[in-house]
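I have placed the structure first, in the form of structure tokens, so that the comments after it can refer back to it.
Removed: one protein chain of the complex. Kept in place: all other protein chains.
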Amino acid sequence: MKVAVIQFPGSNCDQDTLWALRLVGLKAEPVWHTERSLEGFQAAILPGGFSYGDYLRAGALAKFSPVMEAVRRLASGGYPVVGICNGFQVLTEAGLLPGALLANTNLHFTCKDVYLRVERTDLPHTTGYRPHQVLKMPIAHGEGRYYADAETLERLEQNRQVVFRYAPAPEEAEEGYNPNGSLHDIAGIVNEQGNVLGLMPHPERAVEGVLGSEDGLPFFVSLKQALEGIA
Amino acid sequence: MEGTLPPLLQETGVPLHEYREIVRLLGREPNRLELYLFKVMWSEHCSYKNSRPLLRLLPKDGPAVLQGPGENAGVVDIGEGWAVAFKIESHNHPSAVEPVQGAATGVGGIIRDIMAMGARPIALLNSLRFGKLEGPEGNRTRFLVRGVVEGIAHYGNAIGVPTVGGEVYFHPDYQDNPLVNAMCVGLLRADELRRSRASLGRPVYYVGSKTGRDGIGGAAFASEELSEESESKRPSVQVGDPFMGKLTLEVTLEAIRQDLVEGVQDMGAAGLTSSLSEMAHKSGLGLELNLDLVPKREAGMNPLELMLSESQERMVLVPRAGREQDLEALAARYGLDAVPVAHTIAEPVFRVVAGGQTVAEVPTHALAEAPTYVREGRENPAIAAARAHDLSPLPLPQNLEETLLRLLASPNLCSRAPIFERYDHQVGTNTVLVPGKGDAAILRVKGTRRGIAVKVDANPRYSKLAPRLGAMHALAEAARNVSVVGARPLAYTDGLNCGNPETPEGYFELSETILGLAEASKALGLPVVSGNVSLYNEGPSYRIPPTPMVGVVGLLENLERRAEMGFRKAGELVVLVGSPEGHLSASEYLWVVHGQEAGSPPPLELAQEARAQAAIRELIEQVWVQTAHDVAEGGLAVALAEMCLPYGLGATLEVRSPARPDALLFGEAPSRILFTVEPARLQQAVRALEQRGLPHQILGQVGGDRLTLLLPKTRLEWRVAALRKAWATPLREVLP
Amino acid sequence: MKYHITLLIELKDGILDPQGRAVEGVLQGLQFKAQNVRVGRVLEMEVEAGSEAEARATAHSIGKALANPVMEVFVVEAVKELA
Partner (left out) sequence: MKYHITLLIELKDGILDPQGRAVEGVLQGLQFKAQNVRVGRVLEMEVEAGSEAEARATAHSIGKALANPVMEVFVVEAVKELA
């Protein structure tokens, strides 16, 4: 029952993710991107940051890292794979999740708290949430505008693959809550099998009251329970 | 040498008297390369030749100080085996030439200073000064603001160090000469502290990016006034690469953690020249550098270009005996060059070899010990006159409610969210008090109950009108900001941005600024542990106001006991420490509403300042107070409005004083703090203030969605939403 | 032999290009009559190849590796033999 946190050159939320995983009592180890095997790991997280400086395009260069083959194998074995922020970008670039993440419509990096609605609570990552629960979580990205063609979007909705959607703050005005122009207000999606999940907001930054929100905690607790099921 | 200047002196711009000194030190004439080595090492930026005698006046010792000035950064002890390294650094001239890369490389440079101490950078701050946003000059100002903010965001976000605080100030005197100072704070185990040292016979490794023709002569450039000629210096722009920066950071810190290295030094201004010669000098040794081994980005670089290049993302590491291979393997894992380009020697000379030939050889002490200058200063009479200006006939504004909205919308007081939202302020998951929520940022130290608070501050209007008093205010205010979140200030770093020290006015402003800092340091018991001097911020038609950017670091022993600035609990009582009446002279109000910059900054009673800060810290420590805010630019009304904004909660307050209403609402004075307290705790809180002999008033109660102020003859009221609107929009237009 | 290759990577038609819009706004502000502005990336590099056809094929493979087919297209703009 051990989670791999993949370190690409330029990842910078790797330690924060390890901290959050260990906080809920999961075993977690960093894995350098040149590793070719994830032997002994039952889950992998691709953390946030700027893999390869996000040069060319966020996530575009990291998809070629040797470790990605092992991540792919883990995913096809049905084990949980999570991409947070830059990790989500890497998963779409690598084709493990559909669609792409484009430059925010405001054209700049944005770091602030946003609100998310949980659309699915039956996934290994989300059993700890209530249906339609609204979460407060920080975002910190410049390229987070979810895009997919109409057909793909349709399929995502049909299959209930949208897991998190940007939403208005409780008791606040409706408009302006989508921070980056994502289609269908998409903040996070899962693959058809339900084990590979990517999201732009940072649950690992919302795991303690002292950081301003604990709404990310159930994410990691869910994962822990799911992994206990696997073991 | 009499008569005409030798061509080399004309080319390098080394003054004749310094040239004579160089010949004396060498016992011969220098060759061209050697003369350039002296030029950069004897520049103000590297040698502090005009400021060093003055900087000696600053107190440097304190119980928490582990490393004072003289190393890459200062270090203070914060207990439980932890220490904090911090320093501020200017990148004014590069940012004026190319704002994005100038600011980005400024951030990269200060991060390397922190990691050179063996510390992991955990927070960045910045202190920015720009010209006017209004009028025809506004276009250039907006261009600079956008570029600088983008550059800071680009580097800090990508390397993964949160930008947690800073300050921005607009003033016409910065129109031609913006200021960009970056501060970095790092965390280290006290026993992993590293210095810029090497022992005899050790190989000296070059680690990081390759050397290109970047910023050739930058250190010397930074010490020159900006002129038409700077335009032609443009091709030398340095480009920051946060990706390489991140890899270099991880290699350096991992090398220290594994105890592979005995000495660490960053390559900053004057690149190979200053990093290697200074390291050798501090170690009491000499050093031989082989330029053939230096990793190069371009073919055909000559020794002069290699020695002066300011390519970014380069470090100097000195491995422990027998750990050379481990260091090379570690760097290889991250895909970085790690090459032993030099080795230390007993003979105290800095020797540069290229193609098997010695191309320069100079005594290390000669490079390190530039002549220093003590000059005559004289105050500009126009400033003395402005300070003495009589403000008594000042008319009262017609509409005080509107006046507050106008002040909140002024560039120096409006919301900074459009700026700080572009900075990742949370990476590292240590940021407990984020920008906009408190007067200082708070970072926790994982695995302990401790936290540190940081803030950088300077009021150029005060410093312009009275440099000495202005500097005192800067330190007092930065420390006050740290105290009102509940932290005990430990030490500070200072970025002294001034005009040309070779003019009597420039020298006067520099020396007065340092004297003011020295006086405030002593009275507040705060030592300086690091800093930077950026002089020559002056051109034929302007000189910036002396701008001492003071960065204070404080300690919270128990993170749970802290305060933020927003009203959060209806029913709490609002208390003002200090007098309700402020001074209109030198105030933001005087400038915004009456278009004047005149009078003296408010007097500062340092003993009372220290007592006020100690009092608020005690109230927070007792957990009686969780909301506190200092009263700064814009006065009481602006401070109260700022307390309403974070959570949208208002207050109804009464100010009792016979003073004129604008002095009550917008007058400025130091040592004033607002806090809230539950009614049940009021007595205890007030007793703590009385015990310290601090004047105070209970103003009223938190609640509702309006801010209501009752003055002796007037009742003023604002909807919090209206305050927010005025305050939130102005910078959004600059940074959409 | 060495060849210099130029690759363009651009957003597919129909995908919102906020950068293009921003540039368009700037240009119109400067009184240029510019429309439908699109911003993409250009990559220039040198590759080793036995013939121009081979160099072109390499350029093609590089474009495939670097462009994201979900939203981008690439064009091999130029292949030139270097002296």
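By letter and in written order, the chains are A, B and C; residue numbering begins at 1 in each of them.
Note that contacts are C-beta pairs under 8 Å (C-beta built on N, C-alpha and C of every residue); 3 or more make two chains touch, one makes a residue touch a chain.
What you see is a predicted model; the values in this text were computed from it and never measured.
Novice: Considering the whole complex, not just the chains shown, which residues of subunit C touch the missing one?
Specialist: Given the touch definition above, subunit C has residues 8, 10, 20, 23-24, 26-27, 30, 32-48, 58, 61-62, 65-66, 77 touching the missing chain.
Novice: What residue numbers in subunit A mark contact with the hidden partner chain?
Specialist: 52-53, 55-56, 61, 64
Novice: Across the whole complex, list the residues on subunit B that are touched by the chain not included here.
Specialist: Residues of subunit B in contact with the hidden chain: 97-98, 101, 209, 212-214, 234-235, 237-241, 243-244, 297-298, 311-312, 335.
We adopt the following convention: only the chains that are shown with their structure count from here on.
Novice: Determine the centre-to-centre distance between subunit A and subunit B, using the mean Cα coordinates as centres, and give it in whole Å.
Specialist: Whole-Å distance between the two chain centres: 36.
Novice: Could you grab the centroid distance between subunit A and subunit C? Build each centroid from C-alpha atoms only and quote it in angstrom.
Specialist: Between these chains, centre-to-centre, one finds 30 Å.
Novice: When the centre of a chain is set as the mean of its C-alpha atoms, what distance in Å lies between subunit B and subunit C?
Specialist: Chain centroid spacing, subunit B to subunit C, equals 42 Å.
Novice: Which residues belonging to subunit A are in contact with no fewer than two other chains?
Specialist: Answer for subunit A, listing residues that touch two or more other chains: 106.
Novice: Indicate the residues of subunit B shared as contacts by at least two other chains.
Specialist: Counting only residues that touch two or more other chains, subunit B contributes none.
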